[in-house]
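Here the complex is missing one protein chain, while the rest keep their positions.
Note that the chains are named A, B, C and D in the order they appear, and that numbering of residues resets to 1 at the start of each chain.
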Amino acid sequence: MDLFIQTIVNGIIQSGFYALASIGLVLVFGVMRVVNFAHGELVMVGAYTVWLVHAQHGAPYLFTVVLAIILVTGIGLVMERFLFRPMMNDPLGGLICSIGVLFILQVIATYVGGEGPSKQVPPPFEGTMVIMDSIRIPYQRLFSICVSAAALVTLWYFLTRSTLGWAVRAVSMDREAAALQGISTVRISMVAIGVGAAMAGLAGALMAPLTNINPHMGHNVIITAFIVTIVGGIGSLPGAVIAAVLYALFHTFVTTYFSGTIATISGLLIMVLVLIVRPTGIMGHRVSE
Amino acid sequence: MAILEVKKLTKRFGGLIAVNDVSFSVDEGEIHGLIGPNGAGKSTTFKVIAGFLAPSSGDIVFRNTSIKGRKPFRIAKDGVVRTFQETTLFQELSVFENVLIGVHKEAKTDVFSAVLGLDRKRQVRASMDANQVIEFIGLSERKDQLAVELPLGFQRVLAIAVALASKPSLLLMDEPFAGMNPEETRHMMELTRKVRESGVTIVLVEHNMKAVMGLCDRLTVLNFGTVLADGTPEQVQNNPDVIQAYLGGA
Amino acid sequence: MGFQLQQESRRKFLKQVAAGAATVSAAGIIPSRAFSANKTLTVGMNIPMTGDLAPWGLPGFYGCEIIANNINAWGGVTIGGETYDLSIATYDHAYETDKAVQGMKKLVLEDDAKMVMMLGGATVAAVLPWATRRKVLTTTLLPSDITPDSEYLIATCESHPLYNVTGVEYLAREFPDAKTAVIVTNNDVEYGLQSTATYQAAFEVAGIEVVDTNLHGFDVTDFAPIVSSVLAKNPDIFCMATSFYVTPIMEQLYHQGFTGKIISCTLDYYHEIIQKTSVDFVNGTIFQFPDFDDPALLESGISFPDPAGFDAAFRKDHPNDWSAVAWEYPVILLNWLENAKAAGSVESEAVIAHMTNNKQEFVFGGGDWWGSQLWGLDNVLIGRWPVVVVTDGKARIQEYGDLAGWLEKNKDVLTKHMKNLGLRTI
Amino acid sequence: MRLDVTDLKVDYHNIAALKGISFTVPDGAFITMIGSNGAGKSTTLRTISGLVKPSAGTISVDGERIDRAAADKIVAMGISHVPEGRRVFKDLTVIENLYLGAFIYKDQDRIDRDLDEVYSHFPRLRERSSQQARTLSGGEQQMLSIGRALMSRPKVLLLDEPSLGLAPLVVQEIGEILQEINKNGVTVILVEQNADLALRLVDYGYVLENGRIIMSDKAENLANNDHVRKAYLGV
Partner (left out) sequence: MNASVYRTAVLIAGLLIGLTILPHFLKYHQQDFLIFLTINILVVVSYRLVTLTGEWSLIHAVMMGVGAYTSALLSKNFDISFWITLPLAGVAAGTMAALLSYPLFRMTQFYFLIGSFATGEAIRLCWIQFIKPFGGTGGISAIPSPELLDIDFLEPIPYFYLVLIIVTICVFLLYRIEKSRIGLTLHAVHWKGVLAESVGVNTWNYRALAFIVGSLFVGIAGALKVHYIGTVAPKQFDIGFMVFILIWVIVGGYRTFYGAMLGAVVLSVLDEFLREVNQLRPAIYGITLIFFILYLSGGLERLPQKIGSIFRMRKQGNT
């Protein structure tokens, strides 16, 4: 029974990362119709920033979290301006461009950190919260889940309560009609990739003290983000969040009771199944007929 | 004798009923017009007949066999072939290649024959068929031009040639006259008659009244997804319901 | 040449290398081959220097560079009457099999490498058919690469995964109350499963019950569920069989409040682990790889020249890159050079013949050829292997375990567990 | 606001959709463009509102060129386009759709006053203000689309086939509202296949065929013109 509860706790902690890491992919695809294969690398850059500036040079952790967000947002905006915008009408071109960015970011990370072992960041928040003698949550993780939740709630609020948020959703529903309302689709694309990249940077910065940091860590992130995006419905933000929570719980449970590889295989198969039965995902509506 | 019978056809999209209990029949050898104001359900009916949409209920009978729910390629094999509203062509291929693709039933081959060249005879015959259709339709001089380079009127003609190449017994034409000038319209009307004379039954969905009235033997008028009137052009033109609803009392 | 005489020349050679290490690191002399009239003796390293496995290739190259520089700074190495400057040729195969095949041929045929050092696993398997036929002396860090036909493949340093048994023996003796264990490992065949089978065998021999074995993939980003899952079995001992994810696993153990004994194959970068957890938590962790500034390495029977000096020289240029392979490739290189000197030839056949026909001294003492019982050929050099325990935040050698003795008694148990996991045995 | 279109040419994938059309719409006018499918009516509107870039020719508003401006800038110049097929944002509520129509404005009080005005034209939208747009009927969606366009306080309103697929009563209602809007000083350009409806509403009309204007005249003259009667009124 303890294991069961601990597993739920583990799953909930994980779901915050999944949601944060996936939401950017969903946003960018929704607004720009481009699959950003380098999205995992944005998370990686966030983690590297924390490693370099916080762990190596001793800057305060919270400062580096903000720095990671700013840096990754910057990279996102550069990608938008110089790659995705010229590739607007060529989804495959955008995808290929992002693969190019993926390589470049990996090489930069390798140069910054060296080819050595995975980088480690000592946790800024030490200690573990113990509930009922058996359920344990490290404060670092507690911090991460709280920040993730806060970020997601803020994003939710932004998308459902602000005019700019409506505009973002409007552009992802019907780009042309949005332009006819005086909404600058270019500006909204920048907002979308900015917010998406910021979330990725944040996810990386929050993950940094909890995981192995290396130039290739983006691979697992993108697989997770794909699964979450597809299961949740492409372009559907509520769907992505719900799918992130469900998939995190599913993956955690299968990993706990069977094995991690089986969890990933079955996750991929579930995704394929969703694609077969309902190509638009659980929450998604068909993008266009 | 009826070649096509549409029986109590209904098509719903979510809550919207686009086609409601529509029945009509098309006789062998005639040009049958399907008209109605925008949004009356013509296109939906048309797509359901050609298999591009599945009906919610009702039946479609072609030569006494139900073709309801069959895939478009299957229906095409049965002999019911449609054209498209927009000029839908293989733009980057030549006129000849476009028509050649249309000759699918006869030219179809398998990997082994293709690789070993065993299908050569069949392909030669397919080329001949394609040439024949091109000649019939009057595009011989433009045979090697790319489809994209053709003027609009000829693109429409080519679209019909592609359809004819698949040897249909029933041709469904979706607004072939849209956007044509009077000259092109006249040419297309002649062509349509010529196709009918070659033994193909035609169902025509069209807005251009001049063409419809001039060509069709019989008309079915749809409005709000239901059949409003059925009959010869004269009968329909004089039907007060039609004048009221469709022509808006002009 | 008599054994005594050979021992004498060997000591002299190693002293030369060691003195070099001290001088070079102290004075910062960079030996230059421009002034040397010596011939060049090339040794190849066909290793991953980029990509995921670079940490198991690159530090080894750095280590060998130090050795080669020392040797060259002191006038080179004399073999069969000819004095050579030592050159290390590398090929980065990034752990891709097709590149490894190309690399082997480039090193041997174009760079004229007389011996090629490799990491092991699939890349060794890929080069083996050609290397064997061409009689290229190839070395691996994974004895499990040895096959009945791999005459020219030797494993003269790392005794992976066999050495794991020494840690378990130590643990069972020192902590007799620990009766149950769980094993967590990568599910890769080359490293994880080999280690797992060995641990299972060692635990069985020691009378410790393995209550759970968790094999995980390389795609794990969060170890919380895995650690929760095995800790639910309330084990006395937590055993990690591969090094890839030791840090995050240790972190989870710390956070999930594990208080039992921890035994691991490696504990690379344990300072980082201490940073992420606490000194108290990491203290007492048993593993198999010593720090090279450990005074215990100075006792007699240890043949590595000036370990502390080497350690210092390495960390001066590459402060963050130290891992076990940093000294393992140099050990292999030195062993080969000694045998070449003794054989008076750099050609593979002569060197191999000399190696297998003469008593070899293993780096930590002892020295027996082994392997035929498990993999079909006695091309693995085994000897004593250190048991290392973290004491006051520092890895310290506790004792040297006797591999040969254990294997002599228990090889059938080991074979059984290897077979159970689907691993290749004869 | 006067709209001048001079020798406008547009190519779609190498096919000439507009082959050089010119016309002028005086301030406050209500005009229509009729013609069959593919004649170039929609393309004309899409080019004016900046969705499509012309290959040649100019469009200017009160003498100022707009043919190179982006669509969102053109809205700010006072030209609003109600696209064919309504194109409301289906996952947003009615009021969110309307607020997006006023995206270029910041003054919330003024926006709310505009909202009241739109509601006064379309009382049904007020009733449904918090419903998702996808739950509206076709006619209501059309009203929302027009209302949304009005929220940007247009001086020129472009409408593309507002009658498409709507019941005659609804068409009637929308027609009346359009006249009302025009009376308030908004220039209206109506593109219609339903020529009869269009000619009854407007002052002046253009007939397009094959990417060219073949005829233009006062509405009643066109309605009585033989060619128009045959081709578009089916009489």
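Rule of thumb we're sticking to: a residue touches a chain if its C-beta (ideal position, glycine included) is under 8 Å from a C-beta of that chain, and two chains touch if they have at least 3 such contacts.
Remember, predicted model here, so these are calculated numbers, not experimental data.
*Asks:* In the intact complex, which of the presented chains make contact with the chain not displayed?
*Replies:* The chain that is not shown is in contact with A, B, C.
*Asks:* Which of A:19, A:173 or A:271 sits in contact with the chain that's absent?
*Replies:* A:271
*Asks:* For the full complex, which residue in A:12, A:59, A:77 or A:108 touches the chain that was left out?
*Replies:* Here the residue in touch with the unshown chain is A:108.
*Asks:* Which candidate, B:34, B:100 or B:134, sits in contact with the chain we can't see?
*Replies:* B:100
*Asks:* Thinking of the whole complex, not just what is shown, which of C:65, C:92, C:169 or C:361 touches the missing chain?
*Replies:* Considering the complete complex, C:92 is the one touching the chain left out.
*Asks:* Given the full complex, what residues of chain B touch the hidden partner chain?
*Replies:* 50, 52, 71-74, 76-77, 81-84, 88-93, 97, 100-102, 104-105, 107-109, 111, 114-115, 117, 119, 123, 126, 162-163, 165-166
*Asks:* Just the residue numbers, please: which parts of chain A touch the chain that's not shown?
*Replies:* 29, 35, 83, 86-87, 90-93, 95-97, 99-104, 106-108, 110-111, 115, 219, 223, 226-227, 230, 234, 259, 261-262, 264-265, 268-269, 271-272, 275-276, 279
*Asks:* What residues on chain C make contact with the chain left out of this view?
*Replies:* Interface residues of chain C facing the absent chain: 49-50, 92, 94-98, 101-103, 105-106, 109-110, 121-122, 125-126, 128-130, 133, 147, 187-190, 193, 217-219, 421-422.
Keep this in mind: only the chains that are shown with their structure count from here on.
*Asks:* Measuring centre to centre, with centres taken as mean CA positions, what chain is farthest from chain B?
*Replies:* Here the answer is chain C, farthest from chain B.
*Asks:* Which chain pair is joined by more contacting C-beta pairs, B-D or A-C?
*Replies:* Top pair by contacting C-beta pairs is A-C.
*Asks:* Using mean CA coordinates as chain centres, what's the gap between chain A and chain B in Å?
*Replies:* Roughly 49 Å, centre to centre.
*Asks:* On a C-alpha centroid basis, what's the spacing between chain A and chain C, in Å?
*Replies:* Chain centres of chain A and chain C, defined by C-alpha means, are spaced 39 Å apart.
*Asks:* Between chain B and chain D, tell me the centre distance in angstrom, where each centre is the average of that chain's C-alpha atoms.
*Replies:* Centre separation, chain B to chain D: 32 Å.
*Asks:* Going by the contact rule at the top, pick out the chain C residues touching chain A in the complex.
*Replies:* Its residues touching chain A are 49-52, 54-55, 58-59, 187, 214-217, 219-222, 224-226, 228-229, 232, 244-245, 247-248, 251, 254-257, 268-269, 272-273, 275-276, 320-321, 323.
*Asks:* For chain D, which residues count as touching chain B in their complex?
*Replies:* Residue list for chain D touching chain B: 13-15, 36-39, 138, 161, 163-168, 193-194, 196-197, 209-210, 223, 230-231, 233-235.
*Asks:* Sort out for me which residues of chain A touch chain C in the complex.
*Replies:* 2-3, 6-7, 10-11, 13-14, 17, 110, 114-118, 120, 122-123, 128, 130, 136, 138, 141, 207, 209-212, 214, 216-217, 219-221, 223-224, 252-253, 255-257, 259-261, 264
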